[in-house]
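A single protein chain has been omitted from the complex, and every remaining protein chain is retained in its original position.
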Amino acid sequence: MKKLLSLVLICALALSFASCGGGGKADEKIVYIGVNEPATGESGAGGKQETLGIEYANFVQPTIDIAGETYQVKLVIVDNETDTAKCPSVAQSLVSAGCSVVLGAYGSALCIASGPTFEAAGIPCIGISCTNPQVTLGNSYYFRICFLDTFQGKVLADYAYETLKARNIYCLAELGDDYSVGLVNYFMEEFKALGGNIVANETYPVGNSDYTSYIANAAKLKADCFFAPINIEPAALLIEQSNAQGLAMPLLAGDTWDSNVIAEAAKGTNLNIAFSTFFYSEVNDTTKQFTEGFKKWLKDNPDKLTANGGNDTVAAVSPLGYDSYFVALEAIKAADSKDSKAINDALWNVTYSGVTGSVAFDKNGDVDKDAIFMVGVDTATGAFKFITEQSAAK
Amino acid sequence: MTNKKRIIISSALIVLLFGGLWVMELTMNTASMLFVVLKKGAIYALLVAAINLLQGFTGLFSLGEAGFMLLGAYTFAIFTIPVEMRENIYQYYDGGLVQFTIPVWAALILGGLVAAFFAFLIGFVVLKLKSDYLAIATLGFAEILRAIFQWDKLGVITNGSNILRSFPGFSSVLFPFGVVGLCLAAMMLLINSSYGRAYKAMRDDEIAAEAMGINLFKTKLQAFVISSFFAGIGGGLLAMYQLTVKASTFTAALSDELLLIAVIGGIGSITGSVLASFLYIAANEWWLRFLDQETFIGAFKIPLLRSGFRKVVFSVIIMLIVLFYRRGLMGTREFSITGIYEKITAFIKKKKAAKGGAGK
Partner (left out) sequence: MNEFLLMGMAEISGGGFFQAIAGFFQTNLPYILAGISVGGQYALIAIGYTMVYGILRLVNFAHGDVFMTAGLICFYISTVSPLIISLPLTVLFTVALGFTIEKVAYKPLRNAPRTSAMISALGMSYLIQNLALYITGGLSKQYPQIPFISNSVTIWGATTKMVTVVTPILVILLVVALVTLIKYTKIGMAMRSVADDFETSRLMGIKIDNVISMTFIIGTFLASIGSMLYFTNYTAIVPSSGAMPGLKAFVAAVFGGIGSIPGAVIGAFLIGICENIIKGLGWTTFSDAFTFALLIIVLIFMPSGLFGEKKTDKV
């Protein structure tokens, strides 16, 4: 019996050797776009919302014309489990599925871990909300459509110094997370340059659930602002515990906090929360139109609404994901081909005006977005409230 | 079967395997998941075999494999990142302390040696402990190593908790197969030597083995160091496959996963470990990925399929094996050419005899 079982398994292995072929067949009228996002793990909530933006874009514009023929655009969505060790295999599965271009991922660490695989395969990637400069640096196949942490760090430091009038800041990052460690680093550089003081710069290990000591440290060191640009799930715990411990100083964070999980956690607390983000729905007609359409789409698809966290709050990463899809389509149109190399060449010259601002890539593959929104949380209702729009020109 | 015949057949098979891989790589689409399975499968084969060397042949229950892999992977990465990239990667540590590179093969061996050295130190402390305490203590050491490698005071060497990248990867699938093949061959030789017999004697009965003049502690330490050496090389290879290294990914869960693969293959069978590794990676990375995809046939949504289902199926299979097929795929048997040859000749003889019988 056992022999038979092993025999069957070996046969299966041999068969798949024989049946192995490439992904998409050349004669099909389909363009595959890969979506490399976390759906589980620490960044799962954010990754899902980013994916929703892409799916909505695919719903709005499901076809594309290449060389006079209409092609279907199909998304290949994979889950990288917020695990940098899983990224290479997951990335390879997108390569093997025959994707022409890949979108994602949420979180800089995941992008950095996936980057080399796509580079080796010659497939261009469009980063959506990965703000660490290292993602595109030295990788000619990685692009990104959001601002960088050098810029975000500067804006946040300005905001802390000028608006919050903070002089002593406590910084918290996640150990080994390129995003939070990087952003804290750029923030500290700028804040010190302004004349402020960093009372401590601490890290917590991945999967940590006890933040009371960090909160106590901040209070003990007499900080007047708590800077914690950390992932959504730890942030929700931090907010909860800050409230329980009666944290008196404002909490400041980066773009990851633009999530309904944060809004939910902050509801009913006595905290003062502010963060920087890519998008605010009430800015102009384009953003309003997007928000309306996206909310309606969520309402029509109950499982999408669940993936968005059970309500129709629009996270900034959704419109960014939406834009990334259209940037990819622009590049395919410009290349007039679904060949990855041609798309990669075309991407350098693509310009596109989306709901989160205009996109044009520089020599690193980054965009020069100079607008950033500071948003707070109305703790009574659990809704986001617009604070100010800041730009680097200041 | 004579010894000469066996050597000829084995070398022919090895040449055939490598030749086949070479031809496959030339003719097939290398983006296919098949090559992921081949590369990662080979690496896992080495790692699982290294665990099996301890668990299956020496009876030492260790859950610290991830720690030794971490040592190998970091050593490899630190010494092979091109000097011009260091400024960029060690961005918070002014380019780091190490400002030279060594060849890939040397870095792999060095990784193994570093892991072996630490295994020697750790083994000295923990190998006196009994089975489950040993498991927990090795697990503890792996966690401590992980914390040390994430410590920012050592950042000039380890880059703190930040990612290491830009070091060389595999140019061909033949490379991991070659390295792993050499290591596995060395392991087989070891097991069939007098050392290997001492290991097995110790596994079966420590007290009897001691009475026979085997120095328990020395033998255990030797096996632990050798196994960790291979784990270190496997860690280096894994780094080459992943193209990035980060301490936070070498968790206890990774050690558990490898141990469970060893159980699937059969505790005490190296070929079982190899077979199980390839099957596990193939199923996990390729064949069963569809279990994670929501799939529709027309408007009908196939129930249960969604993110995470693959892992559930896997863990159920593992539990079934643990409970009902405790010996795994191969038990303690090894897949050998002699064995197959003998079976075939016996089969032919039997048939001949049957024919002869019918003719009479």
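A and B label the chains in the order they appear, each numbered from 1.
By definition in this document, a residue touches a chain if its C-beta (ideal position, glycine included) is under 8 Å from a C-beta of that chain, and two chains touch if they have at least 3 such contacts.
Everything numeric in this text was worked out from a predicted model, so none of it was measured.
Visitor: Among A:217, A:286, A:301 or A:364, which residue is in contact with the omitted chain in the full complex?
Guide: Result: among the candidates, A:217 touches the missing chain.
Visitor: Which of these touches the unseen chain: B:30, B:55, B:159 or B:228?
Guide: B:55
Visitor: Kindly note down the residues of chain A that lie in touch with the hidden chain.
Guide: Touching the chain left out of view, chain A contributes residues 39-42, 44-45, 48, 79, 81, 175, 200, 202-205, 207, 209-210, 212-217, 219-221, 233, 236-237, 240-241, 243-246, 264-265, 309.
Visitor: Would you write out the residues of chain B that touch the absent chain, in ascending order?
Guide: The list for chain B reads 55, 61, 125-126, 128-133, 135-137, 139-141, 143-144, 146-148, 150-152, 161, 207, 252-253, 256-257, 259-260, 263, 306-309, 311-312, 314-316, 318-319, 322-323, 326.
To be clear about the criterion, only the chains that are shown with their structure count from here on.
Visitor: Where the CA atoms of chain A average out and where those of chain B average out, how many Å apart are those spots?
Guide: Chain centroid spacing, chain A to chain B, equals 34 Å.
Visitor: Once bound in the complex, which stretches of chain B touch chain A?
Guide: 24, 28-29, 31-34, 36, 40, 85, 88, 91-92, 147, 150, 152, 161-163, 165-166, 169, 241-244, 246-249, 254, 275, 278-279, 282, 285-287, 289, 292-293, 307-308, 325, 329-330
Visitor: Which residues of chain A touch chain B once you look at their complex with the stated criterion?
Guide: Chain A residues touching chain B: 2, 5-6, 9-10, 12-13, 16-17, 20-23, 39-40, 77, 79, 83-85, 87-89, 92-93, 95-96, 98, 109, 112-113, 116-117, 120-121, 134, 137-138, 175-178, 181, 185, 203, 205-206.
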